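Below you'll find the structure, written out as structure tokens, and then a few comments.
Apart from one protein chain that is not included, each protein chain of the complex appears where it belongs.
Naming follows writing order (A and B), and every chain is counted from residue 1.
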Amino acid sequence: MGSEAAAKRALGPALMKAHRLNKRYIQRTPFSRKKFVIDALVDVEIDIAPGCISALVGESSSGKSTLASCLAMSEKADSGEIWFEGQEITGWNDRQFAPLRPRIQLVFQDSAGALNPRFSAAQVIEEPLEVQNRESGAKLRRRACEVMEEVGLSADWADRSPLEFSGGQRQRLAIGRAITLKPALLILDESLSGLDLSTQAQILNLLLDLKSTHALTYLLISHDLSLVGQIADFVGVMHHGRLVEFGPMQQVLGSPQHDETRKLLASAGGVESAYRAAQAGGRA
Amino acid sequence: MAACCASTLLRVRGLSVAYDGDRQANLALHQLDLDINRREIVGILGESGSGKSTLGLAMLGLLPSKARIEGSICFEDKDLLQADESAWRQVRGDKIAMIFQEPGLSLSPVMRIGDQVTEVIRAHHKGTKAQQKQAVEAALRESGFSDVDRIYRAYPYQLSGGELHRVVIAQALVCRPSLMIADEPTRSVDATLQVEVVKTLRDIQRKLGLGLIFITHNPALLAGFADRVVVMYAGRIVEQGPVEALFRKPLHPYTKGLLQLVSRTPPHSGYVRQERLPAIPGNLTGSDNWTRACAFEPRCFARTELCRRESPVEIETEGTRRVSCFNYGI
Partner (left out) sequence: MKFLERRLVHAILLLIGASALCFLFSTLAPGGYFDEMKLNPQISPGTVAALRSQYELDRPLPVRYEHWVQSVLRGEWGYSFAYNLPVRSLVVVRARNTLLLTSLAMALAWLIAVPLGVWSASRAGRWEDRLSTAGTSLLLSVPELVVALGLLYFAIHTHALPVGGMVSADHDTLGPWGRARDLAAHLVIPVTTLVLASLPILIRHVRASVVEVLQAPFIQAARGHGVGRTSIRFRYALPAAANPLISLFGLSVAGLLSGSLLVEVIVGWPGLGPLLLEACLSRDFYVVVGVVMMSTLFMILGSLLADVMLVIADPRVRMDNV
């Protein structure tokens, strides 16, 4: 424990910190007095170390995506504090946050929904640059093509609509758009779910390359433990809005402390252990 | 586990499907031959673009009208590809049933579950209203629901992801088809649910003695479940064989690469931080499908000059295994 804390300290101060975050959704029905209360986040504390890959796992509706939205400042938590690069950004409105926004970028699961279908691929990447007034004209186009090549897309496809891309190519485009503004933190919310295994592997390799080239920090949200178990440095387990376990990946997934973690590990092994049995010679 | 009687339920011969795309014609399936036997679970393994979904849709006549289809699909001594729309409607749901991806989207949001499952029986005019209701309730129970009344009256938005999966399974089995096709039913779904769905399908297949085709991109789902695995790439079948033999010793380089993606990752290989993940290099492109040589050649670690010139012929080996590769077993 001591060496782990020391190792963490050696990484430097946390890039992003959240302290006692709470968020509750209340739904009212039009004709009755009933209301539904959903505790999406309950007293969540998290530290995201710089230059590392931190992952959040848990079942659907465990609160992982809500936490991601709150950290990306696209939703406001009900209470709690958020710190980014040493500055407290709790409760900042859009105008206050605008200069910091390029530093935190979000990549969604469904890029077909997240990317404007009327834009060409190059325009998708150019748009954030234009909005931030970083480049213009021909230089803009060149930069967009550079980014496309960097994420493994051919610059010949610059004028095609994202809808013509395959699922994996769209995610590459979304990642390209996200890194264009040179962020410090990239939040990937189930960005690899629904892709073929081989595509997932390729995009994970791309993410690892980009991380070292651009000194990025990742917050990876996924329900897939085998994915997380290959690249994450730190893992947090969410259950009913609470962060029930958090620590170095090998520790959390190798010797789990919480029941929820054990349950998730068992399921990940569920189908796979039968696979292993088949590999060993066919007893099913 | 394999078919004890060698009777064939479905026989596909020379199936080719092509579309006219915006930029180039798209060859989705190329001269496919495939047999599905009674009471057999066949896993069709392949990436996006391999043609696996097209194969499933072709078996139900659900390809768009602009698709150009050649070949034959023989089912119960009739060539389905020669059938007209009303003949197809008699087969769909009744003799051959499909479970689509994303059950949340496969159900009408404004109809109750009971009504939606009943619609499947109604479409085939089976029995009185009371008999239909009984059949629907039986189907819901067989899919694993215990509180059938609540589900019958519920709307899709009120059910969880797992419950929705069971509902579409109930829709598929309510008319007691002889063949069920599950098209990637567990994509984007978390691991716990994946295991549940696969288990439910296995139990139903055993109990009702159906033929089942399970289409997926994830080999791990087929272990301990499928009897036979058919590996597809670029619209062709590149390897097929009994599941244990195929997983223990894959013959085609593509199958090898695919299986490594599972065997070299946790939980098989322990939770260790990697700097580089195993991956099959390159990507499947649309033009690969049209090639006269081996479609996998650009990405293959075992490729030779011959692979660039000619298309491999299917070879039978080790009993019932088949592979299309000049350099298989490397």
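To be clear about the criterion, contacts are C-beta pairs under 8 Å (C-beta built on N, C-alpha and C of every residue); 3 or more make two chains touch, one makes a residue touch a chain.
Model, not experiment: these values are computed from the prediction.
In the complete assembly, the contact with the undisplayed chain comes from B:Asp94, out of B:Asp94, B:Glu184, B:Glu244 or B:Asp288.
Interface with the hidden chain, as seen from chain B, comprises residues 60, 62, 89-94, 97-98, 100, 102, 105-111, 119-120, 122-124, 155, 157-158, 168, 171.
Note that in this section only the chains that are shown with their structure count from here on.
One inter-chain figure worth recording: chain A and chain B are separated by 31 Å, centre to centre, where each centre is the mean of the chain's CA atoms.
Here chain B touches chain A in the complex through residues 1, 22, 47-49, 161, 187-188, 190-192, 194-195, 198, 217-221, 223-225, 243-244, 247-248, 257-258, 261-263, 265-268, 270-280, 283, going by the rule given at the top. Residue ranges on chain A touching chain B, taken from their complex, read 59-60, 109, 164, 166-168, 193-194, 196-199, 201-202, 204-205, 208, 223-227, 229-233, 249-250, 253-254, 263-265, 267-279, 281-282, 284.
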